[in-house]
Each structure stands twice: as structure tokens, then as C-alpha cells.
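Supplied in C-alpha cells, the structure appears directly below.
Missing here: one protein chain of the complex. Every other protein chain is in place.
As written, the chains take the letters A, B and C, and residue 1 is the first residue of each chain.
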Amino acid sequence: MTQHIGVDLGGTKIAAGLVSESGEVIASLKVDTPRTSAADVIAALVKVISPLKAQVPSANVCVAIPGFVAKDNAEVLITPNLPLRNINLRHELARTIDGNIIIENDANAAAWGEYLFGAAQGYENVVMLTVGTGLGGGIIIHSKLYRGSFGIAAEVGHMTISSDGLLCGCGLHGCWEQYASGSALVRTARELAGATPEAAAVLLSLGDGSVEGIQGQHITKAALIGCDVAVRSYQELGKWLGQGIANLAALLDPDVFVLGGGVADAGDALLEPVIDSLSSHLTAKNFRSVPEVRVATLGNDAGMVGASALARG
Amino acid sequence: MTQHIGVDLGGTKIAAGLVSESGEVIASLKVDTPRTSAADVIAALVKVISPLKAQVPSANVCVAIPGFVAKDNAEVLITPNLPLRNINLRHELARTIDGNIIIENDANAAAWGEYLFGAAQGYENVVMLTVGTGLGGGIIIHSKLYRGSFGIAAEVGHMTISSDGLLCGCGLHGCWEQYASGSALVRTARELAGATPEAAAVLLSLGDGSVEGIQGQHITKAALIGCDVAVRSYQELGKWLGQGIANLAALLDPDVFVLGGGVADAGDALLEPVIDSLSSHLTAKNFRSVPEVRVATLGNDAGMVGASALARG
Amino acid sequence: MTQHIGVDLGGTKIAAGLVSESGEVIASLKVDTPRTSAADVIAALVKVISPLKAQVPSANVCVAIPGFVAKDNAEVLITPNLPLRNINLRHELARTIDGNIIIENDANAAAWGEYLFGAAQGYENVVMLTVGTGLGGGIIIHSKLYRGSFGIAAEVGHMTISSDGLLCGCGLHGCWEQYASGSALVRTARELAGATPEAAAVLLSLGDGSVEGIQGQHITKAALIGCDVAVRSYQELGKWLGQGIANLAALLDPDVFVLGGGVADAGDALLEPVIDSLSSHLTAKNFRSVPEVRVATLGNDAGMVGASALARG
Partner (left out) sequence: MTQHIGVDLGGTKIAAGLVSESGEVIASLKVDTPRTSAADVIAALVKVISPLKAQVPSANVCVAIPGFVAKDNAEVLITPNLPLRNINLRHELARTIDGNIIIENDANAAAWGEYLFGAAQGYENVVMLTVGTGLGGGIIIHSKLYRGSFGIAAEVGHMTISSDGLLCGCGLHGCWEQYASGSALVRTARELAGATPEAAAVLLSLGDGSVEGIQGQHITKAALIGCDVAVRSYQELGKWLGQGIANLAALLDPDVFVLGGGVADAGDALLEPVIDSLSSHLTAKNFRSVPEVRVATLGNDAGMVGASALARG
């Protein structure tokens, strides 16, 4: 049975794995992501790929990156948080690594992973949303990953959710990820904790006690044990996610939406408000099937495992 | 060369045509659309299909309807402006008409027509927007018509463009078609003509002289000869179309958007503000290809011709 | 007891009355409003004022106009629907009419009428909203009519309620009166009646049976007898009124809001959704008094009666 190499280049860690055709991780390696230069990032990628490649020389490689990849699955157009811009990453890696190499967007890879081995198995049309610092997306249409005409489909985070809303770093106003992302979750929790600290007691106790010290994982933990401010913060996240999902459902009418990223750990505290909001924002819901909404099941491995499957070709 | 029958069931007329594989209309028939009952609509459909079917008995039939069609291409779920609801239209027609019959959404049929024979020829990923009383849509993905998991994809008119905006007949607030449709164009022109009648002189002269008498075709004519209020009305329509198109581009990254419906006659008076607005609402436009925007070229035949091609199978 | 003359210059009728200090209308006259020229409007005003003035030569005169009046209570800056622009109306009338003449905005006059003799009697700080073709306003602060530094305060209809919303004839987007006015009520009812005619049966039966034939007074009647579409149209109007009223309450913290114009006839069908919406949009409502909301009680006479009281000086 063949094995291929999937690499997930994240903002803080690079994870590479040798993965079987059934999605089993045979071996894996992890290093910190350098943020100093493109050359350093490439060197770090080589460092994690080479040992795995040595193990299975025939393995293909797919590197999932947090940014725009051109239609050729080779050139990185831009990565908002890493020093890679207009660089042919396949070409750069091919100086050292033999064999087939492709580059893919990380949310696309995660979507493919969930489609093959996770929450979206058995469906034909799937939208995956990765809720992290920003909001990423991946689309499966007719059981194929949909990359768009120029390779950059599924930039869901920069669809407008609130016309004339908050300024986004991308230069537009009201981008969905300003309202529906891990960053937005933290902002909401801090706002509410500042206004009603007594209702945030549990949440505050999980961090350093300060409003500014509230982090995403604290909110998830606190929501699971019923802390009012944490629960309301997830409700707010769910409201915005559901509102945007309703738009995507009107357009794409998929079987299922899969929610990934750290917030997936919140389970029903996230899912319930998402489904409520979807229901109240979905057009013609009495005359149509309502798509399912599920949390991702592959966790942090989704990108790496999905990338390995894309490497298979 | 085989010929098939495409039928466009509109709100006021039913048009049926025998169409060649190259999209040429060999013969066609038109009758008024009855709005009295489902039985009357079916009888009218049979009336236009039968003579064409007699001409080419082997011809397949596709009926394009203004509403939701189930995944089976047979059942009509709902048509907002016609008395068809939860009815198996294929089955009903098959009582009288022999051979293959399929039912399709009208904007999907028009999209397929423009893809094969019109403004979207040669592209792989296409979004068609039909700007009429409402705002319909059709999506081509990987050179195939995309119908969604339940048959009702591309309900673009009911994506939210203005959160907490105008109430739509569908029950939601802020649906795109409330801002970007022929109806919205007329409303804008009447509003502006009421506020500044002197700037609407040409526009008013094309109708009965009253603000309430302004109709869509007057606005198109007046815009083409530079009437200020008509031009500004098209700019407003273009602003809203471009804003929504930017969202679809972020999501679907298609090659081209095709604009159909009567407003297509306005040409650059429509296209220019659409393209301006798309440009100012498109995320990361310096790092990506901007999709083309074109006006449809098949005019009123798009639905019929597209349906005939879908009938081919 | 002295009597003074109040004139209400409306878009279709001019009503003039000789009114006692207690607000009793002693005599009144009504003519159609000419829309041909400023001279014709002035002639029509003289025609209704002169006989009343002949009756009580010492009477002062106040003309309430639907537009901007300068700080001097003499110059009309603009009337959106009448041919008066940058004209010193006091000066023009003084050519024929002796004695004191002042010009006032019509919503201001109506507010003063309701304050002295109607729904706002006994309150110190009052906001009146006149819901007609547009949305006008009048403000009483510390028991005095508040006209603003340049005479044009209380242009509530052009406060923004939906950022990046509908285009208004004034050139801005999202003005409150696009969502909360008699015109908006009619638009909503037509939209809903078009989508669900069966739920609008009573409403449609009151007019000519067509969706386009629906008028404001039909909606009021139909709402009072429980017609679903009419009730929902008033709920939608109430939602938007309440949302804006909440903003005004946060700013002005008045005792009472008075709702005037034809919609006042709807009574609780209007008031209940307004109060609900105010309640859900009012900040800090657990720590403050919620202002009252009342319907106007002077009906069509409010402007004339209020003007006569302002004439008193």
C-alpha cells in the first residue's frame, strides 16, 4: 500500500507526516515555523520532508500553506502571516526533494482530509470552514476539490457579512472573519467580561485573571462548564457563522458544512447557535432540505492528512 | 443532426423551441402563461410542446421553470409567481408527451445556454446572474451545470447583501434581489425622479410622465441617451451587483460572470458601475486575477436554447 | 380671547384655520396645493389666509411648510415636493397680508400642537415623529420648540438607520424614512402580498385587487381586522420605528415619543411592534426609565393648530 507525505505549514509549527492511503499517520515530524525569510521557511520544510522521503523514496509530497496558491499548484502568491510572496515553492523544494511535489492551500487540504477520512465522508458537495485566527474555507463539488479558475476559491473569510462593517486587514470593511473567527470569539469574550466581570468569573479564573489575558482555549473550557460569558461568546460566534453559512447554503446547496479549528472542541456550545442562526437566516427553508452542520473530526491532523491524500494525485 | 425541445416557462409567456445541437432555433411557439391553476399551466405546456414533438418525435424535452426543482429533475417544489407547488411536472407531462422529459430551473437553463452558445463560451467556471423581477443565478463548475445536493443551488437572490436590511417576500431581511434586480432599478429611478424631477425629464418623457409610470425599459433607454436619473439608477444597480459579485468571486473564483435579463440591454451603463464596484469590494485584488464580467448575448432565447441543450442529456 | 391663524401647506391640500388659544378651530378653509410655481403657491396661501384675516384683523399668521425653514422663520430653503426654494415666504406674503407672519416647518408645528393640546400635554421633553410619505420630526426641549442653530433641527427622516442601505432621494444611503414611513409601509405590504397573495386576501379586497393597487389606508384597515400581511407590514414598520426611536432615546432621553400621520389610525397594530422594538434596541434598559410612546391625538389638524399657537408668539 502506498504512502505519501503531507505537510501542514502553519503560522507557528510545521507538521509533516508519512500517511497511508487509509489516512493513517505512519510517521510524523514537527518543527517551529521560521518567520524570518522565505529561505528559512524552505529550509525548515526540507528539514521535515527529507527524513520521511528517505523512509519512502517513492512518496509524493504535498505542502499545505496558509495563503493563496496559483492554479499550477506550484506558486505561492501570498501568505498573510509568513514571508512567502510570489515564490514558486514547488520549484524551490525540487532543488532538494526528488519526485512529485505540489503546493495547496491549507483549508483546501483540510477539507479534502475531512472529506476522505473525517466528518464529510460519503458526501458529494461539502463546504469546510476552518475557524482560527481568520476564517478559511475549502469546497468539494461533485466529489472533487474545487480550486477555482485561478486557484484561489473559497476565500470565505473575506466575503462581506456586514456591509460597511469593521475594517479588515485586507482593506475591505465587514469581512466575515472579522465577526466569525477565533479572534472574534476572543474579542467578544473580552468585551463581555469587561462589562460584566461577575458573569465571567469562571472564564477569568482559567487565565491570569485579567480581561486581556482571556484566550480562545479558556473560552472553550469555560463554555463547556456553563460560564455565562463564555457561552454567550460562543452564541455570538455561532450567530455570525450561521448567518454566513445560510448565504453559502443559498448559493451552493451542499450536503454538509464542516466546522474545523480549535473552536470545534466546543461541540454543541458552538453547533447549537450555528444551527439556530442558519435556520433563521436560510431562505425558503420550508421548501428545501437544510444542510447538515458538523464539527471536524480529524483535529490538527486534517491539513497534513488531507495534503498527503492530495499528494497521491 | 439531432434536435431537441427547450421550453421556457415565464411569468407571462411560455416559449417553446425546437433547437439544433448548434443552438439554432428551428421552430418556435409562444403562448400566454395561465396563472389560474397547475392544470392550466400543464395544458398550456402541452399545447406548445406537442406540435414541436410531432415535427421531431425523437426529440427530448426540457422545461425551464421559474422556481425550485428537486434533485430528480422532475418535481417542482415551488414557483413564487405561478401556481405550481410540490407537483411532479415530469410525471404530469408524461401523461401526454412521450419520450424523455426533464425539468430544470430557468436561470440554470439560461446559464447553460450562455455557456454553450453565448457570453460564457470557452470558460470552465461560470456564474450567470439573471436580473429580472428578482435575481436568479446559475453556476457552471468544471464545465458542468452545478445543481447542488438537493437541486436548488444558485439561489443568489436570497443571499444577504445588507444585514438587517429591507424585508423580502421570502421572509428574510436584506436579500440581494431587494437591491439588485429590475424591481430595485425601477424603485431607485422612481425615488430619484420624485426627488429631482428636472434631472429625470428624459426618463419621464418616455412613459406617461408620472413618477409611478416609470418602467424598466424606460430607464434603459434613458440611460443610453444620458439622462441623469437613469444613469444614476444604473450606477446604483451596478454598485449592488458588483458588491455581491465580489462576494461570489471570493468564494467561487470563476472565470466569468454573465449578466442576463432586460438590463443587459443597457450595456456599458450597467457594466461599468458593476466592474467599478466589483473592483472596490474584491479582497486581495492585487494578488489575484479579477474575473471578467460580461453581458449575456442570447437575450430572451437563453432559457429555451439552454433547456434544449439540457434535454439532449 | 385672542385667535390666530395657522396654515398647513401640504403636498396636496392647503388648510388654514382661525384657532383659539385653547386650540379650538373657530373657522377653516381648504384649497388644493398648486405645484406649478412659487407664485401660484403664494397666491393660494393668500386665498385661504385673507378671509380669516378679514374675520380677525389682529390675528397673527404662521404658515407650516413641508421643508427647511431658515433660522429667521421667514425664508424657505427647500421643499422637496413643492416649487419653493430659497424664497423669503414671509416677505412674499407680507405684500398682501398685514401683521405678524412667521414660517415654520410642518413637523415642528405638529409637535407644538401635540405638546399644547394633544398626546404630549404635560411633558417637558418630547420627540414627535410624523410618519407620512417621508418621516418628519419635531423636538420639544425644556418645554420649548427646538429649532436648531440654523432652523433645521429634527430632520429625523435622514438619519441613517441602515449603514450602506437603500438609496434615498436625498442622495444618501440608508435614511430612516426609506424604512420607516408610509411609503415604506406600502412597499412592504406590496412585497409581502406579491409573495403570499393568499395571506393578503383581505388587504387586496380593499383596493382594486392588484398588488400595485395597495394603498396606505387599505393596510391600516386590513391590519385592524387582522389581515396577516397587513399586520406583518405594520410589524415591520414598527420594528424600524422602534429601532430609530431607541437611538433617539439614548441621545435625548425624552419623556415621550408621539407618532403622527395616517399610520396613527392603526393604534396598537403600530404601537405594539414599536414598543417591542424600542425595548430590544434600548441600551441599559434595566438601569433607566423607558420613554413612553403614544399616538398623536390631533390628527390632520395638528399642523394647523400648532401653527396657530406658534403664531401667537
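Descriptive notes on the structure:
Note that in this section a contact is a pair of C-beta atoms (placed from the backbone, for glycine too) under 8 Å apart; a residue touches a chain by one contact, two chains touch by 3 or more.
Here the structure is a predicted model, which is why all the values come from computation and not from measurement.
Considering C:62, C:97, C:156 or C:264, the position touching the chain not shown turns out to be C:156 (whole complex).
Among A:236, A:255 or A:301, only A:236 touches the chain left out of the display.
Contact with the chain not shown here comes from a single listed residue; of A:80, A:207, A:267 or A:299, that residue is A:80.
Touch with the chain omitted from the figure is made, among C:238, C:254 or C:306, by C:254. The missing chain, though absent from the display, is touched by one residue of A:73, A:105, A:149 or A:162; that residue is A:162.
Residues of chain A that touch the chain left out of the display are 80-81, 162, 164-170, 179, 187-188, 191-192, 194-196, 236. Contact between chain C and the absent chain runs through residues 68, 77-78, 123-125, 137, 139, 141-142, 144, 146-156, 158-163, 170-172, 175, 243, 246-248, 250-255, 281, 283-284, 287-289, 291. By the touch criterion stated above, the residues of chain B touching the omitted chain are 163-164.
Just so we're on the same page, only the chains that are shown with their structure count from here on.
Comparing the centres of all chains, each the average of its CA atoms, the largest separation from chain C belongs to A. In whole angstrom, the spacing between the mean C-alpha positions of chain A and chain B is 35. Distance from the chain A centre to the chain C centre is 53 Å, each centre being the mean of its Cα atoms. Annotation: 41 Å between the Cα-based centres of chain B and chain C. Multi-chain contact residues, meaning those touching two or more other chains, occur in chain C at positions 164.
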